[in-house]
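Omission of a single protein chain aside, the complex is shown with its protein chains in their original locations.
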Amino acid sequence: MKTETVAMILAGGQGSRLGKLTKQIAKPAVPFGGNYRIIDFALSNCANSGISDVGVVTQYQPLVLNRHVGNGSSWGLNRHNGGATILQPYSSVEGEKFFKGTAHAVFQNIAFIEEKNPDYVVILSGDHIYKMDYEKMLDYHKARAASLTVGVMPVPWDEASRFGVMNTDRTDRIIEFQEKPDKPKSNLASMGIYIFNWPRLKQYLEDNQSKNRQMEDFGHHVIPAYLRNSEAIYAYSFEGYWKDVGTIESLWSANMEFLEPNHELNIRNTDWRIYSNNPNTTPQFFTKTAKIKDSMITDGCYIAGEIDHSIISNNVKVGKGSVIKDSFVMPNAVIGENVRIDKAIIGEGAHIYDGAEVVGTESEIAVIGYQEEVGGYSDEV
Amino acid sequence: MKTETVAMILAGGQGSRLGKLTKQIAKPAVPFGGNYRIIDFALSNCANSGISDVGVVTQYQPLVLNRHVGNGSSWGLNRHNGGATILQPYSSVEGEKFFKGTAHAVFQNIAFIEEKNPDYVVILSGDHIYKMDYEKMLDYHKARAASLTVGVMPVPWDEASRFGVMNTDRTDRIIEFQEKPDKPKSNLASMGIYIFNWPRLKQYLEDNQSKNRQMEDFGHHVIPAYLRNSEAIYAYSFEGYWKDVGTIESLWSANMEFLEPNHELNIRNTDWRIYSNNPNTTPQFFTKTAKIKDSMITDGCYIAGEIDHSIISNNVKVGKGSVIKDSFVMPNAVIGENVRIDKAIIGEGAHIYDGAEVVGTESEIAVIGYQEEVGGYSDEV
Amino acid sequence: MKYKIASILNLVEYEDKLKPLTNRRPVASLPFACRYRLIDFPFSSLYNAQAVSAALFISGSGHSLYDHIRSGSSWGLDSVAGGGVFTHSQVLLKSEANQDYKTGPYYYDDHYKYVSKAKADYVVIMGSSILSNVQLESVLNYHMDKECDVTVVYKKVKRSELRDDTIYTSLRVNGNEEELVEGIDWVASQPDPESVLALNMRMMVINKKLFLDYLFTAREKTQDISVDNLIQYTLDFDNQVSGFEYTGYLKVIEDIKSYYEANMDMLNEDNFNSLFYKSDPVRTRSKNSGPTYYGEDAVVENSQFANDCEIFGSVKNSLFFRKVQLAKGSHVEDSIIMQDAYIEEDVYLKHVILDKHVYVQRGARLEGTAEEPIVVAKDSVVDAEGNIVEG
Partner (left out) sequence: MKYKIASILNLVEYEDKLKPLTNRRPVASLPFACRYRLIDFPFSSLYNAQAVSAALFISGSGHSLYDHIRSGSSWGLDSVAGGGVFTHSQVLLKSEANQDYKTGPYYYDDHYKYVSKAKADYVVIMGSSILSNVQLESVLNYHMDKECDVTVVYKKVKRSELRDDTIYTSLRVNGNEEELVEGIDWVASQPDPESVLALNMRMMVINKKLFLDYLFTAREKTQDISVDNLIQYTLDFDNQVSGFEYTGYLKVIEDIKSYYEANMDMLNEDNFNSLFYKSDPVRTRSKNSGPTYYGEDAVVENSQFANDCEIFGSVKNSLFFRKVQLAKGSHVEDSIIMQDAYIEEDVYLKHVILDKHVYVQRGARLEGTAEEPIVVAKDSVVDAEGNIVEG
């Protein structure tokens, strides 16, 4: 069965700027917003856009990510021959292959894409928080008869030099690309979202490989090569909430924004659901001593303390007398009694013992790692 | 949830002795017996033995294998928190990791096994044809309070030097291990099936890794180390059909044996089913010109020719006037008209054009590779 | 999700003349062509058009149907993203409410809730007794091109190909290129058996809003929610109905003879290819199985088999379902042998339908005719004298 569009989610990065949060798990598997993981947004966008063939390219600590994604059934991707497929490094008669860059990761998985024989390949990042209809971008791509369409969004001019910036003509055709320019000529930043005509991209990847030319990264190699050859590259402007959660501060502030009742993401909108792999767990239990205000709580939580302007993820226990403020607590964390947590991210399965304090500031958020322990009489502290 | 037993199927090998049959696919994914792939036997044995947590360790051309195995639902493994998990090379903060040997592959996946927290780990090969109740072997292992139990089977003395041979005392305790010895002291050959007490094996793997000692292969390193330390190693004798299909000749003859109506494997026995991932396809269609004798045909086939003592796999077309004898035709092959095939293996999706001949002998079976074309006016020939 | 459709399967179908095959199963779960059940055909049409949900309206015991459908995953109907198979038994409600189901409280509600909740622009309505493989995607494209409110699928058939004593509905299709339907006629037996009618296949695409509008009228008048009524309703209110002509294989399964013929038709390659055309594959619930073994003396001619059989005898112009054993010296011709039959040595069967799990003892002979094949009910034993003992 022929597939029109295959999506490739590049989820291989370590996300080293997330520090101890990504020591044991890949960045796209980092929890977000109570009962999501970052990759849920890209996967749900695919499902909602009618794309059910999704390759998830991964190579860094993939265990949690793989178990989370499975065959994609949690996002409704496992239908009509579609589904999510985890793509990891492998060896062949030509030797062992780790992925050296975004484009190289796609090159290594040509066989996977060719099986589906698609017209278009959508390249996505696994680490952005946003809702986007890729079908509309595809319609745009088709209407322009583009060879490549790049998702862009306007950023404040003074921030543009932090991004890959697209310079377009009046028809939205991209005429120049500047990677983190000192003097940006445009404020249209690349979102790392590309729609390629697959046969053409395949040709570029294979030709350059056979000629030993470097074609490892979309931003550094593929787009410049496309520009040199005057391929029809168009910019597709996205307007809406979009956030790269690649640092501790951005992950924290994205969660704080997520708390806002009128947040632009509109997470409760059932027309564009964000799906996840929900755990089997109990209801949220608030004891007589619980206090709560402007917060999100998730199934499986047991709350005996006070929660103020925070997100508490699945299966977290918060003991009596503890106060959690302006913080994001990841799943399965155990917070003892009389603990004080403020402006912090508490990692998955972390254990904060009675009386401990985890306090950060807006400019330096406190972070407790995956299964880390704080306070108490544990030998490991 | 604690799991008593985890099985690790080592399916990473290239199987280079299978030549062009394994150029694009891993050996465990090679078709067998009409509508099976070799790994179906190990997976079905797990399911029938009540082991539903199965890691399938793979690194060579895993695409077909991964799609075949999926989450293990085809074998009923996806229940009660169990399931099949494909384990491929990955990178971590310590760097990139390809698997260097059988034991090293397990070492690299300690995190996977530890999540299940099992008492026992069953190590299996993904490329043997047999039916075996691992639960009985586990009962034996427990009854002996063994640290390691090795599955062995008696082989003719004159063939023993081709195997890893286990020397046992009267209590079946293994006292010596000879890898392909010139003068075997025993005819009990290792089947490459091990049951380890997991905490102990983990300790061996981690200690030796930290000391930079080689501990890459079960036969070469782990068993000798266990013997040196006088660990309780027992031999569990298996009696029944068992075949390593690692060469063209053994793959062919295993298929020919499979044809025998009273074959020891007893494939139709519903008490110990061999499951597979069955394709969605049409019934077997025999035209007026079809002739068939002592053969196995599978759903999706269209037979207008003559089939004699052969196995024809899913979705194969055989044209009028063609004669197939003593052969194994893999799925999706297309055989034109007036073709002669004798003592051959025809690869998956191969195309044999009208009038072509593919004829081997018992000592040199003819082989057509994966999607190879023979005869006709194809440009590729 | 190119097409956003809700689908309704009307499976309250005429089954009396199909007994004993329909004793314990609805028409929708009749076994067909070695591997299938009739419901597989509409379900596969839905699958190939990437539908994600379906509402089934059934009568009688749904057991065999539930057992076949399970979660609907074989047809992509189990997606968490709006997917599902929703089954509503009419007889059940009838017995509960102690009144006719049409005036029962839930019939219209069930339709309304399903369709209004579905993320759909169109509603597809189908049945299972008119065997065909319609490319629903083409119908939907056609429907959108025409910008009509309703598109009905029809096939031109000779009146003589259908049962004499059944009344069918045919479409009055405007002859010019517009293919508009101008009316719907009830067609009983006709003097000229060669006359051609545009047989209403009771498969339609209707705009969601119009369908929901109809529900109110239907409730008021306690009308069936059927393709016939919907066409009439649409025409009455001067909305446009277009006709989509289907030209592939079709058979109305309404009695043993038509059921038998449909199966036998599959032995003709043209019919087989028309119904199982590879770009629109027919999907069924996959079962674990192994190859079929044909013994040293087996003879098979112009026949079809499912996996897991063991064939030692001779077979001509017949269809065998899974797990049939045919012993040496036995001969089966012009017959349909369903799952789990065990046929001993020296048996002769011609023009016979064996329902599931029939045991035929050594030496038995059964011979029907093409017009009236002998039907052996499920679980029966045919003894050496050819007597049928029901199980």
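Every chain is named by a letter (A, B and C) in the order it is written, and numbering of its residues begins at 1.
What we mean here is this: a contact is a pair of C-beta atoms (placed from the backbone, for glycine too) under 8 Å apart; a residue touches a chain by one contact, two chains touch by 3 or more.
Since the structure is predicted, the reported quantities are computational estimates derived from the model, not experimental observations.
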Chains on display which the left-out chain touches in the complete complex: A, B, C
Residue among A:T22, A:N35 or A:Q88 touching the omitted chain: A:N35
Per the touch definition above, residue among A:E114, A:D169 or A:D294 touching the missing chain: A:D294
For chain B, the residues touching the chain missing from this view: 47-48, 50, 73-76, 78-80, 271, 273, 275
For chain C, the residues touching the chain missing from this view: 60-63, 66-67, 70-71, 73, 78, 80, 84, 86-89, 91-96, 288
Positions on chain A contacted by the hidden chain, ascending: 33-36, 74, 259, 261, 267-268, 273-276, 278-288, 290, 292-299, 307, 311-313
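One rule holds for everything that comes next: only the chains that are shown with their structure count from here on.
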Label of the chain whose CA centroid is most distant from the centroid of chain A: C
Length of the line joining the C-alpha centres of chain A and chain C, rounded to whole Å: 46
For chain B paired with chain C, centre-to-centre distance based on mean C-alpha positions, whole Å: 41
Mean-CA-position distance for chain B and chain A (Å): 38
